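Only one protein chain is missing; all other protein chains are in place.
Per-chain residue numbering starts at 1, and chain names A, B and C are given in the order in which the chains are listed.
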């Protein structure tokens, strides 16, 4: 069977995943603020209400608690809701329904009720969104047992992972790095913007396909050190590696929980050095868990401590966005330190 | 000046701190579910409404969002509210007000408005409370910049730290390990319960005193390894150390954020081995941050990977509570592994 | 801008306080009990705006002498009335026994619904058996009415090896999908938006099943309550949202939840939802209100909000001591009586029941509960060994065990072996 692909940016790929799934599975319902007629503030659901009908793709009141709470009830009925939270920064009012309800339902009812729901939400900074349109709260969800956390870094993965997330029988938080919705981002914010079309990840099959959750992708092989990262930072890391010529292995985790520990371990044991890169604030970010795991499991292979390259422990500032962002300078310095030790 | 002390359990010490502070500072207000006439479901505020009046110690509607949101407004007015969240498991409906508002207010207003509020909440398991009366969500708060996280392990510390937290000009989350409200807990749940009166930490001054935030306490000196822990687990670790005779240094962190990194570093550099113990689920628990920090800063002193001894990555089960709890067996095995490596 | 006048009175903060505290003699003579049919039963399709007064009245059917009268009288057959009575009596007998079991150390926790039985038994009888219920923790009467095996309830309470929830949940946090009874949460009011979501799903599928949810008057303050009401109104959802106003939320009287200023039923008016206020201790009124609401929902006339005005006769739970915060014997003074007593009186009045039959039935139900208790205890009680296998703790966190949980299963088994010796075997 020939697979028909099409150049897509991240938003188009997500839209395509949702469209395919709405077509295949009558149980799928999309709900969220402004996602209906308008198609979402980032256009991820554009055209879907018109095509699949108002009872399958609809606007909600501005209540993240209600959105996720209603979705839990829909899931209990037997549907597969895919709620959108307009910005990850606004997920907190719905957090109780997510962590105390969605994440616990299968466990507390011993499988009587399940919650196959995928919460989509744009996250991350780099768009001058200030502190309430830039947050990366992913690590909070990795601490909550019963939820999977998925973060794609390119259109191909976004579609395949989103389909797998929707088909998963457990709740998934699917964070979409909004900085790269329309093009990959090298982190060199003063250079011209690249479109997705020049990136291999923009060749996206029009039809259904899945990328298994819990599998990382090695986006660049290397010997000098291992970089563990995800989302926007994958592109920044690759760009810095190209720029510096340091022979780093770059691993795009794609799923934070459950983590692809095998790929991580094998790489770090090979290179003996490990760096973790994320945009979220440092303290108790997911980098902490990664550093802890790597030193637990690869201790005798490590030539240097695991380095964390992260956002600072401050809110995401508006005008000093690039000073906050873990960009090329921060990454380069950390790489140099790591290989010198 | 002679300090008059009195034998107090943890609840009495907390009550005494609140009483002292209500007396000293007219800006202090206590609010929460059932804390007024009744004095709180754990009796932490017993007698305080009667003594200090209904407008200073009062019951609230069952709305954690309202409790914390109103407290933010009170703080903006110039008061120092001390809200109680009845169980840490129920803090999530108030999380947005805590992380997006209380924690951000000083920053976003560049010091125009501040939020000197102390959220008290009983946390942790070991009382057959099942999954919604046993959680330890402290690591979530350590990821949120702008909040301090404090956890006492004995009556003396509880009072001194609570007073310092209330006097602090930033929001503090003060988690009280409910398992040890009425007596320290060795983790040997099948042995007779000890009362606080036999513990040195139960000699508590009747009057005002403070224990600076951000300072750990070395509760036992040792050479073989360093144990970093807090709350209930301090007692369990000490009991296991006594039982096994392993010469561990036990550090009670007391403040998780800001962490007393000096004490931690000095100890691990001395012993060369480090173990982190907490009751919270493992993945992305505060142990991850501690392990990451220790390996970053003490890498060349470490003889073995930092060990994490934690609750499992499941909800806190009701009947299998002791199989979940990171008790003596789990701690002993980890210590043995650590010193053998 | 207006200048603040300097001669203004100082502002005052009002802190609500119940009328009676320990040591006081409760006196409820100020509770207004309207005449039966003061507001006659409107058509189920009525516009919410046309029936706002129902939120301020009190729907009643049984008068003080046990006569069923007025337009809300559901006209149930004697058999149905007797079934209703026995379901309520069984609920009470069950509560008494399980409360005692907790006091005997056989489990960690229990919660009674004494005095409030009508709000779960009569409502469950008015619903279809496949309408989905999203209860709080005080609606054990639904399960009993729907014929859920008592022994399964007890196994759950004991967290024993037969507990189908694998000993994971606090006692009374039942889950019974086959009886259209949703898994109970410890977090208050979370079931409210879930019930709305379930009904939205049902409606979007052109199904005919509706949903119903319950919460206490104290829980109405949670944001989830508001989300649920908003969603129910916006999507004209076939859901029945109920508040059991039993006057107390642990130690806080209903004024702390906003009860001083208006009725809880009035909350519904703000959303344009049909809202009823019902004598919660009058089983026939409760039944009638639920039938009205269910018929309304089934015919696409949208949601109904119901307040049951009742009284929590006992402590909040086994962890509670109500004597510490309220006047003794308040329940005896409650002007709306006891639902069991009132239905019994009615049945006797219409010649379909007698004191003797009643006593005999009470004894029979107590026996049944005792017998069932023995059966359940054969499967173990909390903390006495006959629990679920240790590794069951890791099941159902996810559909499939990820690697980190597999490692933790190994670990817990090794620990148990270290603890109980090499001959130890996972049970």
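Points worth noting:
Note that a residue touches a chain if its C-beta (ideal position, glycine included) is under 8 Å from a C-beta of that chain, and two chains touch if they have at least 3 such contacts.
Quick caveat: nothing in here was measured; it's all calculated off a predicted structure.
Across the entire complex, contacts from the unshown chain go to A, B, C.
Within the full complex, the residue among C:203, C:288 or C:365 touching the omitted chain is C:203.
Touch with the chain that is not drawn comes from one residue among C:224, C:320, C:338 or C:396, which is C:224.
The chain that is not drawn here is touched, among residues C:73, C:145 or C:160, by C:145.
Although one chain is not drawn, the whole complex shows that of A:78, A:130 or A:272 it is A:130 that touches it.
On the side of chain A, touch with the chain left out of the figure occurs at residues 33-34, 36-38, 41, 54-55, 58-66, 89-90, 92-93, 128-133, 282-283, 312-315, 317-320, 323-324, 329-330, 333.
By the touch rule set out above, chain C reaches the unshown chain at residues 1-4, 8-16, 48-49, 124-131, 145-146, 199-200, 202-210, 220-227, 230, 233-238, 255-258, 260-262, 266-273, 291, 294, 297-300.
Residue-level contact of chain B with the missing chain is found at 29, 55-56, 60-61, 63, 65-66, 69-79, 81, 93, 96-97, 100-101, 104-114, 145-146, 148, 168-170, 214, 257-259, 261.
Here, only the chains that are shown with their structure count from here on.
Look at where the CA atoms of chain B average out and do the same for chain C: the two points lie 35 Å apart.
Measuring from the averaged C-alpha position of chain A to that of chain C gives a distance of 41 Å. Spacing of chain A relative to chain B, judged by their CA centroids, is 32 angstrom. Residue positions of chain B touching 2 or more other chains, listed in rising order: 65, 89, 92-93, 131-132, 283, 313-315.
The set of chain C residues that touch two or more partner chains comprises 166, 168-169, 173, 185-187, 223-224, 397, 404.
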